[in-house]
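With one protein chain held back, the other chains of the complex are shown just where they sit.
Here is chain A:
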Amino acid sequence: MSDRWNAQAQLEHLQQKYVGAGNADTSKWEWGCSIKRDSYASHIGHHPRLLFMSLVENESIARTKLQFLTKMIQPCGPPDNN
């Protein structure tokens, strides 16, 4: 019993520590949000990629970056009702 409880606590600790680590109940939407946030963070961190995106959209780099940051708030739109 204590072992199982311990494992549960460890899992919770991991989820606390590593944002985006899922569990059995993670919905597709939550998982998607997490993936998209990771991607946006990566795009912002890699300047060459940010350049590429802003070139395609013909926006300034600052605006592309701001858009990505803003999209991280709600990356996948509202969740499905079910």
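Here is the rule we go by: a contact is a pair of C-beta atoms (placed from the backbone, for glycine too) under 8 Å apart; a residue touches a chain by one contact, two chains touch by 3 or more; residues count from 1.
Definition applied: contacts and distances are computed from a predicted model.
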| remark: Taking the list "ATP-dependent DNA helicase II subunit 1", "Elongator complex protein 4", "DNA damage-binding protein 1" or "Amino-acid N-acetyltransferas-like protein subunit Mak10", the UniProt entry for the undisplayed chain gives the protein name "DNA damage-binding protein 1"
| request: Would you write out the residues of chain A that touch the absent chain, in ascending order? | output: 18-20, 27, 29-30, 33, 37-38, 40-42, 44-49, 51-52, 54-63, 66, 69, 72-74, 77-79
